[in-house]
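Every protein chain but one is kept in place in this view of the complex.
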Amino acid sequence: MTMALDQQPKRQFKYVGTRPPRPDGIDKVTGRAQYGNDLVAPGMLWAKILRSPHAHAKIVSIDTSAAEALAGVKAVVTARDFPAIEGDAGMRDVQLNCMADTHVWYEGHAVAAVAATSDALARQAVKLIRVVYEILPHVTDVDAAMAPNAPLVREGQAMENVPAGMSANVTYTSEFGHGDLTSGFAKADLVIERVFKTAATHQGYIEPHACLASMSSDGRGELWTCTQGHFYFRTACAAILGIEASGLRVTASEIGGGFGGKTQVWAEPVALALAKKSGKPVKLTMTRDEVFRGTGPTVTTSMTCKIGMTKAGRITAGEATLRYSGGAYHTGTCDMGAMAGFAAYDLDVVRTYGWNVLTNRPKEIAYRAPGAPQAIYAVESTIDELCQKLNLDPLDVRILNAARKGTKSSYGVVFEDIGLLEALHAAKTHPHWTTPVAPGTSRGIACGFWFNFGGNTCVSLNIGTDGTVSVSEGNPDIGGSRASIALMAAEELGVPYETVRVVIADTASLGYNDNTDGSRVTFAVGLATIKAAIAAKTNMMARAAQVWGIDPEAVEWVDGAACPAGPNAGKFPPMTLAEIAANSFSTGGPIAGHCDFQADGAGVSFGVHIADVKMDMETGKTELLRYTVFQDAGKAVHPDYVEGQMQGGAVQGIGMALNEEYIYSDKGTILNAGFLDYRIPVASDLPMIEAVILEIPNPGHPYGVRGVGETPICPPLATMANAISRGIGARLYELPMSPPRVLKAIKGA
Amino acid sequence: MVKVALWGTLRQYADGLAEVEVEAATFKQLLDVLSARYPGLKPQIARGVSVAIDGRVYREAWFTPIKPGSQVVLMPYMVGG
Amino acid sequence: MRYARPETSTEASRLLATEPGLARVLAGGTDLLVQLKAGMTEPDLIVDIKGLPGIAGITREAGGFRIGAAVPNQAMGEDKALVAAWPGVVEAASLIGSTQVQGRATIIGNLCNASPAGDSVPALAAADAVARISGPNGERDVPALDVAVSPGKTRLAKGEFVTSIFLPARPANSGDAYLRFIPRTEMDIAVCSAGVNLVLDASGTITAARVALGAVAPVVLLVEAAAAAIIGSKLDDAALARLAKAAEAACRPISDKRGTIEFRTEVAGVLARRAATIAYARARAAK
Partner (left out) sequence: MSAIAVTTTVNGDPVQFLTDPGETLLDVLRYKLNLMGAKEGCGTGDCGSCTVTLNGRIVCSCLVLGAEVDGAEIGTIEGLADGPNLHPLQQAFIDHAALQCGICTPGILVASKTLLDRNPDPSEEEIRYWLAGNLCRCTGYDKIIRAVQAAAATMRGA
């Protein structure tokens, strides 16, 4: 019996790779599924947060007495209700972001909150809170924040690696890469250096943050919330409130989108503090306006990219400096951009620099491949411009330079099996690429990359006495993961998909699970499920061996049943999982498998996108005619949902490219905090998005699975920029490429 | 002995070296040896580092074994969306 | 806040006129409820006019059309005779908001919201539509173009509200069109817009024209110079160029989150040209 995970990924599947209905489908098409805002409790209060109208100010005083005196108001909290966290600067920042104490650092920063017997009363009560501010100079533009004499956002935030003489708003720098730049650029026939800027964009999930909190005087609490990671939320809420984590049970509701934006606490600690103070359950739901003003967008960036290329199209050296700002806080997002920017290429000489800059903007939080789309936009645009100037085919140049197995990546790691070349070759022979570009239209292509994560994972798999299977896992299902996990359990156990039920356990019922992020769930939770299934199978084979009176080593698992392994083991008919389960009370009790581990070996994923556009040369408007995504999924467990990730990620990237941006007034306030003027793509903006899945198995997973969620947001920015620049005969260096900017570029061309 | 590649930022704290040789059988031993030899690395190690061993990334597991001759690359600890 | 649903216009005017606090008229509610949600308005009284007799219908009158204040824009698109006579006005109405908003929003609400970017207004102005106003002193008629006086402000006196819009009868060989510029294909407020209404003679020469521009000034502009630039022509390229130039010359927009002065000015000329081309083709096809 060899039950260790094979190093060679499995290639023959019965269930994995099929497209069955998702287990939560009926709940979600009938309106029964319960999301963050869908739970109510007897005696519940309604909460409302008061937010700063100023981009940067000192809080002189807060007078809550009038709000407290309003009939129906049961609790008011301010920073005084949150004991200051010591010894963990990162968590202290999270705490200060949930509730400002001495300063507000951006418009929308929470300063107080109220719980009252109705939503209307809570809204009335926050208006009665009197906050005296001393307004301070603000800065929202990343380049302006680095200029001499820029307003100082926060004092004393610079880390040890910031060189002397830099703006005090620079808090962190990093450097990656290898090779000698001078000789690398010297080998090039053409070197160009370009400066790019990208606007902050919001994750734009349709479900606003919402939670229902209750907390007793003994410190025991319950939190129901829409989250990408209820275990982290428990940790953060406990730290921010100064309570024991074990006292708090967090249950993840169904989640109406996150894309990284629900990996961090915003309102939840505030709701818990109000519940603690009032002694009653508290419902706190953000408005859309609050979501835009008060929760995390992406970084806003300014980037310099320099690339040298030979006449034959070989890149001789690449260098990029990424100036990222994620608001008034430290973020490591510039690291990820600096590592990802050139990852698609096999380069002898590459150097990237990341800078984190403070501005008076909301605290950045991860958005699908955080930091990567922007850096990749700069690199892929610069490469495309070199191709244009050297009259080279942009796809052939990418094939010539593509990273492959054995390539030392720009961030130092040597790649294992990767699928970039396969994706590029698939693109080259695809009808989209082989169809000539129609007159009056233009075509762009770009590559993208994401690392993919594994991480802390805990799964329990229970065999029911009737032969059905339940899997308890700890990662909210944000896009069909229940289906893919059930498929992997069915595959490993050899039982029908329909007999497997997957539940998302609360924090009191299962060990810690990392957030649903980093494209980790299908990989890591799937791996844990396979391991738990193997443990259950081992148990079941031992039971069969006992019944047969043979050695457990002489039993193997075939098609959902224990069988004697080979002719020497004895002649017994297969004993099915259902038969073993039915006899479990007589053979030793309930049967389960468990896995708690740290999943490593998540394979990186590459994608290639092609776009055809038609430009209105008189208005600067872009019409997207055709879009194709090629991506390596390792093994597509449920291909529908893999395609869905590729399509959805691409469209988010198209939104970043065309219209999405935070627009600021000269007072540092946001002018477009709503879906009317923060323009995410609507159905009529788009063609069908063709998704071509490639399967180059990840050697780190028994089925070859790679994460797929994040890579597809990386290529579209440059894919669209490259298509537009070829269409209008001029290149834009700033995102979004909104019609006024495009028209200006046309006029200037 | 294993050779450990440092990302650019860290080199200033390691005598300017892009690669250092250390005696370590696990990720934790590696971090301990580096902290002791190059105290300037401590703030970044406290913020979080991951390691890639022969091309596979381990996000934080201390007791990940490192075989002699392995290709070891340090990376900043990362978050995703 | 109180809610009233009067059953006669007289009662509605009385409620609006006698309310000591702020009274707001509710028809489709697609602007009012957004303002309520944002706390931009805190009325003491909401007067729902959807219960008034005749307010929800489109009726034929003097060869033209009278459209009640509670007719949702979607219903305008469902009236085949109206679409045939005033395709530009119906297009403008059908561009306001999503399908969901179309089921509620009204052109009169759009007019009374007094935004320079309201989609129906340039088309109504080009059509020379007339708003009928009901108030404490009875009814009066005002050109639709004159209802708004500045952004968010109308000519309506206390107690007055618009009960219907009248679109006149069409002469032979006439046609209208409306175009707006938005960054997406739907769901946006017009960055700038143009409504054009033409009457031709049998040979195709333009004998009468009205050109209105939206979102390029504090109120919708009726640009007589733009009309003059094409009257007497068969909308040849030279006439179109004169039209665009006259339209651009009339623009005095602002730069804001939706567009710049330069962009609005330039694109207003483009839209005027394109709308005129569509209106001309319609007029040529019309009997």
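Should a chain be cited, it is by its letter among A, B and C, assigned in written order, with residues numbered from 1 in that chain.
To be clear about the criterion, a residue touches a chain if its C-beta (ideal position, glycine included) is under 8 Å from a C-beta of that chain, and two chains touch if they have at least 3 such contacts.
This one's a predicted model, so the numbers in the text were calculated from it and none came from an experiment.
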(request) Quick one: jot down which shown chains the absent chain touches. (result) A, C
(request) From the listed residues A:G108, A:P208, A:G221 or A:G412, report the one that touches the chain absent from this view. (result) A:P208
(request) Give the residue, chosen from C:E61, C:E186 or C:D236, that touches the chain omitted from the document. (result) C:E186
(message) Using the touch definition from the top, which of A:G648, A:G668, A:G700 or A:P736 touches the missing chain?
(response) A:G648
(request) Please pick, from A:M339, A:I680 or A:I693, the residue that touches the omitted chain in the full complex. (result) A:I680
(request) Could you please point out the chain A residues that touch the chain left off the display? (result) 19, 21-22, 24-26, 28-35, 37-38, 40, 119-120, 203-208, 254-259, 285, 287-288, 478-480, 638, 640-641, 643-644, 647-652, 674-676, 680-684, 686, 688-689
(request) Spell out the interface residues on chain C facing the chain that's missing from view. (result) 1-3, 5, 26, 29-30, 33-34, 36-38, 46, 48, 50, 72, 74, 97-104, 185-187
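The working rule: only the chains that are shown with their structure count from here on.
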(request) Can you check how far apart chain B and chain C are, centre to centre, with Cα atoms defining each centre and the answer in Å? (result) 67
(message) From the mean C-alpha coordinate of chain A to that of chain C, what's the distance rounded to whole Å?
(response) 44
(request) Go ahead and note the Å separation of the Cα centroids belonging to chain A and chain B. (result) 26
(message) Please output the residue numbers of chain C that touch at least 2 other chains, ranges allowed.
(response) none
(message) Please output the residues of chain A touching chain B within their complex, sorted ascending.
(response) 159-161, 173-178, 203, 258-261, 263, 332, 335-336, 339, 351, 353, 366-370, 411-416, 450-455, 517-520, 598, 600-602, 700, 709-710
(message) Per the contact definition, I'd like the list of chain A residues that touch chain C in the complex.
(response) 123, 287, 289, 618-621, 658-659, 663, 671-672, 675-677, 679, 681-682, 684-685, 738-740, 743-744
(request) Show which residues of chain C lie in contact with chain A when the two form their complex. (result) 37-39, 181, 183-189, 191, 256-260, 262-263, 266-267, 270
